[in-house]
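Only a part of the assembly is drawn; its chains keep their places, and the rest are absent.
Chain IDs A, B and C follow the sequence of writing; residue 1 opens each chain.
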Amino acid sequence: MKLHIVNCAPDAGRVVQQALSAMTTDDRLLLIEDGVQGALPSLVDGFSGIEGRLYVLREDLEARGLMSRHDDRVTVVDVDGFVTLTEQAEQTLSWY
Amino acid sequence: MRYAILLMGAPYSDQASHSALRFARALLARGHRLETVFFYHDGVYNAARLAAPPQDEPHLVDGWAALNAEHGVTLQVCIAAALRRGLMDEREASRHGKSGYSVEAPFELTGLGQLIDLGLQCDRLVTFGP
Amino acid sequence: MRDGETPAGDLLVILRHGSHGTSWLREGLDAALVGAAFGREVALLFMGEGVLGLLEGQGQGALGQKGTGPTLEMLEMYDIEALYVEEQAMARYGLEQRDFLLAARHLDDTAIAELVERHALVLTF
């Protein structure tokens, strides 16, 4: 299992699509920085197919005023949870 | 576990450097070892010794130096990426016949081979891009 | 407010990025504030991801980086009152006026082109 990390907004090009196409069915995806925009209810459909394997970084949601606005289907983790996700994965790939 | 970080974003312009420093502190707090932060692409600008951010903003260069002092994390800067961008230590400056220098310890200029080694020898390599 | 009321101005600053991810929003706002401090008539257009920069409840970054909230609150002090926001982007992010720190006029594409047309200098950030 690998952890894919996306730091780009869904609107910032085809980065999300690239990450998704490189994922196997047990890989996980973590949204950080401007990537957390993808957790908004109006944009989360862009991640359909990886339900239960989609994570978002709490600190970056909070800094952007998005903490109470994210979709329930996304799992919120803090930076310690980010470290845990990297422990559990064999490898991490970053998409920026 | 043994971690390494690859940082490719410029300080202040992108969040990458802040994210990387925050992640570094979190993994160290959980008892992992952080071997090296490798600076490549615009990440090399993190090594600029004259950086003078406003007092109420985080000082990234000092933040990296503190990781080195407190946890022995080595700070490796890709030399090819650095020289193009005006970042050189005293030794490179004298080799290029220039006065002054823009990079100093604990940052060290090194080759890209180090990055490949880190990636294959550490348990985890985590990249922070711009 | 109706569109027709918008006056011609000196400088329009278009903000296309939110807080924290990059320095664009801060650097664009700095340009706007400096323009106003120099006595120019300044308008701001929040476009694309820039609309997120208007959100209420933004905080500091994880290493204590300042957000742009305090700067936005300075706009009134500098007499920057012509604030515009791209309607289409609001819809895309599922946002409404009550989500924003400041009141801004909503513009569709035609109105955006007209706004740009009315300014002698337009800077995009």
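Rule of thumb we're sticking to: contacts are C-beta pairs under 8 Å (C-beta built on N, C-alpha and C of every residue); 3 or more make two chains touch, one makes a residue touch a chain.
Here the structure is a predicted model, which means the values were calculated and not measured.
Given that a single representative of each chain type is displayed, how many copies of each does the whole complex contain?
A x2, B x2, C x2
Here is the rule we go by: only the chains that are shown with their structure count from here on.
Measuring from the mean C-alpha position of subunit A to the mean C-alpha position of subunit B, what distance in angstrom results?
Here the centre of subunit B sits 25 Å away from the centre of subunit A.
Calculate how many whole Å lie between the centre of subunit B and the centre of subunit C, each centre taken as the average of the chain's C-alpha atoms.
Distance between chain centres: 34 Å.
Between subunit A and subunit C, what's the gap in Å when you average each chain's C-alpha atoms?
That pair's centroid distance is 27 Å.
Counting only residues that touch at least two other chains, what does the list for subunit B look like?
Touching at least two other chains: 15, 19, 22.
Could you say which residues in subunit A touch two or more other chains, in rising order?
7, 33-34, 59, 79
Within the complex, which stretch of subunit A touches subunit C?
Of all residues in subunit A, those touching subunit C are 7, 9, 11-12, 33-34, 37, 40-43, 59-60, 62-69, 79.
For the complex, give me every residue of subunit C touching subunit A.
Its residues touching subunit A are 18-22, 48-49, 52, 55-62, 67, 91-94.
For the complex, which residues does subunit A have touching subunit B?
5, 7, 32-34, 59, 79-80, 82-83, 86-87, 89, 91-96
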